[in-house]
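The complex is shown incomplete by one protein chain, all other protein chains being positioned as in the whole.
Then we have subunit A:
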Amino acid sequence: MSVIQPLLRLLCVLSLVLGGSGSGSGLHGHNSSVSHEYCVLGAGPAGLQMGYFLSRSQRDYIILERNTGPGSFFQIYPRHRKLISINKIYTGRRNKEFNLRHDWNSLLSDRPDLLFQRISQELYPSADDFPRYLSMFVKELGLKVKYGADIGRIKASDSNGNQGYILTDQNGVSYQCSVLLVSTGLWVPQQVDFLGSDLVEGYESIPTDPEEFKDQAVLILGKGNSAFETAQSILGRASRIHLYSPSPVRLAWQTHYVGDLRAVNNELLDTYQLKSLDGLVEGRLEDIAIVRREKDGGRRRKAKKRSQTSKEGKEQLYLTLTELLDQNGNNISKVTGQNLPGFHTDNFSLRQPYDRVIRCLGFRFNFSIFDGSARPAQSSGARGRLPGVTAWYEGRGTPNMFVLGTAAHSRDYRMSAGGFIHGFRYTVRAVHKILEQRYHNIAWPATKLPLSQLQSWILRRVNEASGPYQMFGVLGDIILLRGSYCEYLEEFPLQALPQLSALSGRPLTDHGLLVLVMQYGLNRTDTLGPGRAESEWTKAWRSNFLHPVLYYYNSLPTEKDMRQRPVGWPLPRPEAVHHMVEDFLTEWDQPISHSQPLRRFLEHCLQTDLRPFYAESCFLLSLTSRTPPLFCRQGYLRKRGIVGNSHLRQHAREAGLMADHQGDVTPGDDTSVSEYLKHAGAAVVSTMNFDL
């Protein structure tokens, strides 16, 4: 292996040099240089997803990967090799779009069979399957990936007045890119500085064999999925597992955020609550110190020498507080009892020593490869671990550099699924549409619909679309109203709404717009308690589970509106809002609870009657009013009226919604009285029938 790798690299360099000079682009003499319109950094799921879209639109692109295969993160992580992303292959449905709602691992493509289920049938698949899937994805779609190119430095450069980027790999090969797409993921383990942090093992390097933890007391720093995953694997071997971090556990099934603790990993909650020696503790990481002390350390009566026998010399780790240590020095080798919290508070929770302390604090973005002007700012949220990006995922301060994948999670950190494959596959698609508009003047794809079709189109999206469903609150469908028709744009990044026209290339008219968003409820109640679900459509705004929400604006919200949006809302206060009541089966297709309220909302926004009418009614209305209702204008009068059969029309007559012409009175002529008589009699009879 060690011999082959340098060889391969050499080959790569050779081929590059050859290729470069062959194409005539090698301007810099011996310093080999390649230029591409798009450089994608990293062949992980996000990089490959972008690669697919670039390849489909036939752009000049290259995916640079430092390792020898795609998705190398998954070769190592998760350390205990079980993916917790749901791979639900049986949904009872054959709708491919709908099924993506329950497939969290597949990437998007136009190949119906290029799904993760081809690799694994497990609900929680093995981590090894994922790189295999990615390799298949690369191979079948013929994506251009250059492996073994380890980019160590990224500089900004000026290319035709626009900021471009020059990437240099370990061999000095440089890549000139007009647009840089950073999908490097998060690789750098997050660390917190405190005294004794060198005594702590990291998640990235701990042994995964539970036997190594036999009868050991383990302190894990962190309460996320990696901490619990680690705890779970050693649960049957370790004597005591304590989890320590600032904030309490957040459960994914309570917060609806998949980055919070998933039930797949939460066995320790059981052993904690059933008092089986494990536990969770909250406290600041910056305040603690880990100190080493010999077992049973401290002052001993010199006389008794028999007490130290078997575990002679074995040191144990204590958790203490910085403030209890001597102020003057970092000399923590001489720890006395006074330096430990247990000395002061006899029932201090973490007073017992540990055999191991493990850090499971997650990962951060690698900012170090970016030179000054090319370095994106740190995000304000997520403890600065992520690059800050605009609402359309362009680095803050780094034009023409976009951040994709997990690294772009700062937009919806702890809110939605943008940090996970099943979420960012859609944001990548959205970014690609923005690229197409900005660099190639190809407007955001839109479906032109007559208004009479709008309701059924919305219902269709609500019932099958996977993008807004997975990226709830972040990506939403935009409906640009244009009078008698509308344009339907799918999966636009909501926070970029003020820049809609520029980003999508679709101008706005004064007819306003509608935004369709999927949202969880905002007032969280007891997730499993009574009253957790709402079934009355008039109380739909109190829905707690994922449900569609429509916002109507008569003009585009400004950035200021966006900043001042109501607390917890994805969008500013609209002119009118409509919540479609949450549905137990996530099927929003019922006439009374879903369709009709939606239609009435649309009618209000469009200020027009959207009811469908049978051809016979349209016939009547077309001859007796100068502008018949919209449905008649866009259907019947275009010769596509809905005739219905007599059985249905009879229903409509019985419901009193269609006039009955058979028995109309004919006043004015001689027969009127006798006709009337029939009626008067009938009225008496019919009243009786009603009373029955």
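By definition in this document, contacts are C-beta pairs under 8 Å (C-beta built on N, C-alpha and C of every residue); 3 or more make two chains touch, one makes a residue touch a chain; residues count from 1.
As a convention for this text, contacts and distances are computed from a predicted model.
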Worksheet item: The chain that is not shown, which UniProt protein name from "Thioredoxin domain-containing protein 16 isoform X2", "Nicastrin", "Isocitrate dehydrogenase [NAD] subunit, mitochondrial" or "N-alpha-acetyltransferase 35, NatC auxiliary subunit" does it carry?
Response: "Thioredoxin domain-containing protein 16 isoform X2"
Worksheet item: Which residue, A:T336, A:S373 or A:S456, contacts the hidden chain when the whole complex is considered?
Response: A:S456
Practice prompt. Consider the whole complex, including the chain that is not shown, and state which of A:N95, A:T336 or A:T509 touches that chain.
Written response: A:N95
